[in-house]
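The structure's right below; bear with me while I get my questions together.
Only one protein chain is missing; all other protein chains are in place.
Here is subunit A:
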Amino acid sequence: MAATLPAKTSAIDPFAAAPEPIPSGPFSIFHRLSKWRTDLGLPYPGNTEDLTKEVKRTQLTNLLYDGARADLAKAMSMNPLFQVTHSFSLGSQTMPPTYSFGAMYGTEKSFLHGTVDHDGNVTSRWHQSWSPKSTTKMQAQSASSGVPGHSVAIFEHDYQGQDYSLNAKATNPWPTDMSGIFVFSYLQSLTRNLALGGECLVTRSPMMPSGNATSLIGKWTSTDKSWIASASLMPDNTLNATYWHKLSEKVDVAAELMMSAGSVRREGLATLAAKYDLRMSTFRAQVDSAGKVGAVLEQRFTPVFAFTLNGEIDHFKNTAKVGFGVQIESSTLSDEELSAQMGVPPPGALVI
């Protein structure tokens, strides 16, 4: 009992105060600055890549396709996550029918994903977390023909600071002539609501003169995080402004304005989108100033069977496309095995 008593009164324990000594010399300024910065309690502003994440989730740009699709996913194990998928698509006006096989493996630290299509083209993705704050990502596409120019490799490192985010990315780096596309980005919270940052893109190529471009980024998050406004200004005088608002638990709306005032041409595009999350379905609708109207319905009939229906009409070009798809998820695990594994929280690496 006597041994535990001093631990409780740690405020007067001389050894408890020891772990944070005030260093002297040139480091004391740095130490004081970092302490002052910690005391500000600024929030993490998010990645520059995720600047318009909420807007993209409301819009249906990535969800539209034409023709029919079927995705069969089979979960072999939940923790670690191991899943194989078979995807079929056919009936598209522009694309030939395709089949692709995918495999996915995820733990809390690493995430591996690969797909191969019927032509033998391989895509891959590998995320590795070294600590909760730093993650290395690798993405690659490799064409079966081996023709140079069809293969892409992207190496990326993400660092998540206390009130800032850092990202370095190299696309197709080639050591012999030091060519490639390199992007460095930084976003810093200045107040509880405002974050400012920049992105620097450096292009090095043996064929073309190397160039660089710096864009400026700003993000305003409301105090209760119910709305987010962002703006990014590219050096070719392109401004991209977005606004996202969560109106209620079930309704999100997003607006995006893209204006380009380059020396060659001037153009603008405004997009308005809304998303409704219903109990077993999600409905998205979108209209833009280029005359396109689209909608996507994702309906989940049972936990393992989902149906999607999407359509878009281009009023200016007088074209339309319609797509529908089914997603079936099955598991090789029995109910007891599933419930035993579900007691463990699913791996965080699941978020792609």
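What to note about this one:
Here is the rule we use: contacts are C-beta pairs under 8 Å (C-beta built on N, C-alpha and C of every residue); 3 or more make two chains touch, one makes a residue touch a chain; residues count from 1.
We take it that contacts and distances are computed from a predicted model.
Taken from the listed names "DNA primase large subunit", "Tom7-domain-containing protein", "E2 ubiquitin-conjugating enzyme" or "DNA repair protein RAD51 homolog 3", the protein name that UniProt assigns to the chain not shown is "Tom7-domain-containing protein". Annotation: of A:63, A:140, A:258 or A:295, A:140 touches the absent chain (contact as defined above). Of A:72, A:216, A:313 or A:326, it is A:72 that touches the chain left out of the display. Among A:43, A:80 or A:161, only A:80 touches the chain left out of the display. Within the complete assembly, A:124 is the residue of A:92, A:124, A:162 or A:299 that touches the hidden chain.
Residues of subunit A that touch the chain left out of view are 72, 74, 76-77, 79-80, 82, 84, 86, 101, 103-105, 112-116, 122, 124, 140, 142, 144, 146, 151, 174-177, 332-333, 337, 341.
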